[in-house]
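Please read through the structure below; I'll follow up with questions.
So, chain A:
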Amino acid sequence: MKRNEIIVAVIMIVAGLIAPWVLPSVWTTIVSIFCYYAILTIGWNIIFGYTGLFSYGHVAFPAIGGYTSALLAEHIGLPPLLGLLAGGLAAGLMGVLIGLLILRVRGFYLCLVTWAFAEVVNVVIKAEHEITGGTGGFLAPSYVSGPNAELVGYFIGLGLMTLAFVVSAILYHSRWGLYLFAVRDDIDAAESMGVKTRFWKVFGFTAGCAWAGVAGAFYAHYFNLVDPSIGGLDEMGKVCLIVIIGGLGTVYGPILGSFFVVIVAELLRGWMGGYSLLIFATIMILAVRFVRGGFMEIIQVVSPHLKNKYLALIGK
Partner candidate 1 sequence: MLLELIIRGITIGLVYALMGVGLALLNGVMRIINFAHGEFYMIGGYMAYYSMAVAGLPFYLAVPSAIAITFILGAVVEKLLLSPIHTQEIEKPMDYALIMTFALLLFFRQLAIKIFGPFRHKPPDYIPFDVHILGVKITGNEMLAGIVSLLLVLGLALFIKKSWRGRGWRATTLSRKGAKINGVDIGKESWISCGVACALAGAAGALVAPIFTLSPTIGGSPLVKSYEVMAIGGLGSIAGALVAGLMLGVTETLGAFYISSAYKDAIGFLMMAFFLLFRPQGLFGQK
Partner candidate 2 sequence: MLNIENLNVFYDGLQALYSLTLEIQEEEFVCILGPNGAGKSTLLQTIAGMLVPGQGTITFKNRPIHGLAAHKVASLGLALVPEEGWLFGQMSVQENLLMGAYPKTARSTIKRQMDFVFDLFPILEERKKQQEETLSGGERQMLAVGRGLMSNPEMLMLDEPSLGLAPLVVKDILSALVRINQEEKTTIVLTEQNIFHALKISQRGYLLENGKIAMQGDSKVLLGNEHIKKNYLGI
């Protein structure tokens, strides 16, 4: 992990700790949504950005994690904090299964298989409405009861998001990360150099899915609700959007993208009205067409100029 990333993580924690006392309390909700998307997309970034597997079924895993945790809480009274772990585990296990299955396929076959999986999960959730509550969703308990539930949930989200960020940053700079990149960039070359590509594919996929499961469980207990819409096509669109405009395969991408799609969208709520998704879809089209590196690339292009200006300003 690089020094800058440590600083960013520290800033996120500090800012997050201060925020509830200086911001209107509605912001805890919004930042919690931000945390959910950040964790979820950090997962997808590991799968697609690091490992190069275009999983189109990523949103099935928060659904798996969320329902697992909510159902366990309901039936065996599992505390939500352990539910986070259970959700991550359940999604991770499913990730291993699907990861092994998709070793057989490449390119957009992989995309279609994962998509099929997500839709089947969705169909099962809706069909087994006696267990899952159908389209209306399933209620999940808060982390703690009482008026502080909101704040506790917020801090848990903040902690998980920072943890996910730190883990993904460590992975990025580690030897394991190199193996993942090798699988992504040239799988045949990686194979010939002795990288166990099959293992690393499943590893990357599983790691991403487990984080998605944690995100789902966090969501369920924070909003006290998990419903099939978190596994829908629109959500997958949001995941793509966040990572693409943030910067695919970069450490900061998911955080920047989530910031953009959740927080900036909230700030511009009055201005954008009901058009925010339309505007974001347009941005995504333009980003894919013209700046394929996303927001991170823009920063890279613009920042030397800014830096020079800044240096000139302070007289250096």
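Convention: contacts are C-beta pairs under 8 Å (C-beta built on N, C-alpha and C of every residue); 3 or more make two chains touch, one makes a residue touch a chain; residues count from 1.
On how the list was made: all candidates are chains of the complex that A comes from, given by their letters.
Worth saying up front: this structure is predicted, and the values here are computed from it rather than measured.
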Candidate from this complex that touches chain A, chosen among 1 or 2: 1
Sites on chain A touched by candidate 1 in the complex: 54, 56, 101, 104-105, 107-109, 111-113, 115-117, 119-120, 123-124, 126-127, 233-234, 237, 240-241, 244, 274-275, 277-278, 280-282, 284-285, 288-289, 292
